[in-house]
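Handing you this structure, nothing more for now.
With one protein chain held back, the other chains of the complex are shown just where they sit.
And then chain A:
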Amino acid sequence: MNTPLDLDANATEPLRPEARAAAIAALDLPGNPSSVHGGGRAARRLLEDSRARLAARFGARPQDVVFTAGGTEANALAVRGLAPGRRVLAGATEHPAVLRAAPDAVLLPVLADGRLDLAALDAALAAAGPALVCLMAANNETGVLHPIAEAAGICRRHGALLHVDAVQAAGRVEAAWNLADSLALSGHKMGGPKGAGALLLRPGLDVPALVAGGGQERGRRGGTEPLPAIAGLAAAAEAATPDAALRLAPLRDAIEAAIAAIAPEARFPGRGAPRLPNTTSILLPGVPAETQVIALDLAGVRVSAGAACSSGKVGPSHVLAAMGLGADAACAIRVSLPWNAAEDAAERFVAAWAAMRARLVRVAA
């Protein structure tokens, strides 16, 4: 049995050695950052050092960084905190972390290539009054990058706030992050440990706590900060550089070129748009994504599809449906290369995918 080929980095990146070292060091630090004594001060020093490094990495002020348990909480903290008194507008392809935090949001359409329809944003804002716009910098299923700078300009013109979900984009592509009024980050999507994320706020903007507790994080997030995960998050954010991620683009392109040559019917939703360097969505018409994911898993290749819920079922993709793919929206898998992908990852994946397709096509015939 070969070692498994893990191509599901958009679910979680492998732990980076820098993040591992930082997290392990923090595990041995006994104090609670809220304690007044020396042990507390030592823990607080690490916490504030991590905060300052993360702030610097994304162009924020340390006092505007709120540590959370992850990307979902960071998104919910922003959306719930900023929504009162504003109409919420969210991209149709946003992650459930945003959509379920704003169940009454007006959905903004995307173009066929997955990018936000900027004219629709402009029109919606003209009609909306005070508004909060929620956009993901990069889509988790297709890797498609929304035109955040242009969207920020439109929001500013209409006096609307812009919340950016940077969970997938951070560390993989560079962007003018400070154009956002709030920015959600996840540690483990950058190669840190699971269990920490952050919300970065524009100076002067504040959000009330979802969990008040002891008033930690300047009253914006109660509960003792998980120092090992936070130290790992800060280290991962520094180690995850878009320059290094560019190495993955040729591997991704090689996968797409090889599959297009093997299977003329295969399609790659979002391929025409600017994308993350590590992500491709591969659509095999007529074959349910569920079958593809299981068949590949049994062959030792780990990818995913659609939105995985806690039951583990593979549901239809609202992202691909919003891109107008109709019934084919249920037939695409997501391949996302990890930061440490081996050079033969593309070759191995294509071999497994070709074998899978050969059997499924023969079965169907």
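Basically, a residue touches a chain if its C-beta (ideal position, glycine included) is under 8 Å from a C-beta of that chain, and two chains touch if they have at least 3 such contacts; residues count from 1.
The definition used in the following text is that contacts and distances are computed from a predicted model.
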item: Name under which UniProt lists the unshown chain, selected from "Nitrite reductase", "ABC transporter permease", "(Fe-S)-binding protein" or "tRNA-specific 2-thiouridylase MnmA"; value: "tRNA-specific 2-thiouridylase MnmA"
item: Selected residue (touches chain absent from view) among A:E174, A:E265, A:D297 or A:D344; value: A:D297
item: Missing-chain contacts mapped onto chain A; value: 290-291, 294-295, 297-298, 311-315, 359-360, 363
